[in-house]
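Removed: one protein chain of the complex. Kept in place: all other protein chains.
After this line comes chain A, so read on.
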Amino acid sequence: MEFSEHIKTANVEDVVLRQTLHPPSRGTLCVTGHHLLFSDREEGSCRQVLLLLRNIDAIEKRISGSSGTISIKCKDLRVLHLDIPGMEQCLNIARSIETLSCLEAVSEMYPFFYRPSNASLQDQWGLSSPEKHYSQMTELHDRWRLSTVNRHYSVCPSYPPAVIVPKNIDDAMLEKIAKFRQRGRFPVLCYYHRKNGMVIMSSSQPLTGANRKRCMEDEFLLQAVIDGSDKGYIIDTRSSQQALQARITGGGFESKSGYSSWKRLHRQMERGKALQESLIKLVEACGDESHNMDRWLSKLENSKWLSHVQTALSTAGLLAECVERDGHSVLVHGSEGTDSTLLISTLAQLIMDPCCRTLEGFLALLEREWVQAGHPFQQRCSHSAYSHARLQQESPVFLLLLDCVWQLWRQFPLALGFSEALLLRLATEAYASNYGTFLCNNQQERCVLRVKENTRCLFQALLRPRERDGYSNPLYEPTELAIWPSVHPQSLQLWRGFFLRWTPQARHLEEAQEEIRNMIIEWGKLALS
């Protein structure tokens, strides 16, 4: 497809850009296949705004007389207004934005065209692979093996080609188990707790259905997981009622009779549409201009976003407690095992494992638990809070994760090696990016489109020396201890950095962060001299 066929007007002069925190400026607006470019023409100023069209969530146009205004609402919650002279030009620009901002074909997206000078396509893609991860964890090798049963993505399309499973479960058994689990997501290892040898497994729901089907191999696999220990926990991210209902549609849960050593704990977590609606309500509340305190608090409550943060952190805390305090292994799943399952498993690892709290460690964790484990980024992040489009598979699960990590970061400002800036960057990149990392829904799709060969890797870019400084936490002091978050409502706060990022208030907080950084640098210099 040619992008040019969607661009009737490529350049408009004399456009006025209005945006909070900046005075209005007059300049030239350009539309290209992937970008909106505004450059200031006023004397003594060379302001340029380069916006990925993919970042645009919704536009509104208002025509009055011979000119028009386009309001652009971005997925990173920024709002821009463009006053464009000429009704036709305005309409043309609007139409181009509407079409080009939601192109369906992944291979036409910007990451496939992005060619920065400072990196070549031969650079390493990604931080690690399941193979490497396994080979590094030598303590696993006694009881666990790396299976390549999924090397052609035929057993489970959303899993990576290699996964870690109990040693005595062979590939033939895995194939059978995959048929018993929704979309083939059989139980695999996601975390090994060095302190006591306990593990976190994840999977999707078992397909027991209304007639309570069983699968011996599945039961055998789980038994192998807790071999030598008296019991394990299954954390089901649905309420017991929801789990029961799932049987009607062919899903279900692990029954007492088949899995006698496993104790099921149900924690209902919101997912899908409800989560997306929660985000929309929250963003709407943040934009409320009535200056009425009661209204704000009731809208904040009504959005339920902070309740979701609380539930996610407390369920992750429960998971970590089972592993770290009780010394038991845990299997986590909801229905599909691609959303809330990953959310709480990731948070639990941050709580327990100091290795995940460094900048590299955290990015590697995201790569493993979200990108490789098959969180459907493309479906979940195709629209954000402003879109008027009918909701399909959108759901801000990854954003909820970042919010929860921010809460941890705020409660333990010294324990995490990365900064708030990193979380903000990730929140933006997941929705619109120059990099290929969050493209597609799983490894199979990425393989088909040769994402690895044709795009750049975000995680590698974030770790480059120049970027790295801004994404590290100057106050970082590693601790071996678990960091148990408080989930008391008073301890949880609205993530201002993200939700109120484009308000004037954010500037003072950034200044403070800058000040902290400078003090630490100064101290470092002195200590060295």
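What we mean here is this: a contact is a pair of C-beta atoms (placed from the backbone, for glycine too) under 8 Å apart; a residue touches a chain by one contact, two chains touch by 3 or more; residues count from 1.
The working rule: contacts and distances are computed from a predicted model.
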item	value
Omitted chain (choose from "TrmE-type G domain-containing protein", "Myotubularin-related protein 7-like isoform X2", "Gamma-secretase subunit APH-1" or "MN-Alpha2") - UniProt protein name	"Myotubularin-related protein 7-like isoform X2"
Residue in contact with the excluded chain [from A:13, A:131, A:227 or A:301]	A:301
Option touching the unshown chain, where A:35, A:263, A:281 or A:452 are the choices	A:263
Hidden partner interface residues of chain A, rising order	233, 239-240, 244, 255-257, 263-267, 285-286, 288-289, 291-298, 300-301, 304, 306-307, 310, 313-318, 320-322, 411-415, 475, 477, 479, 481-494, 496, 500, 503-505, 508-509, 511-512, 515-516, 519-520, 522-523, 526-527, 529
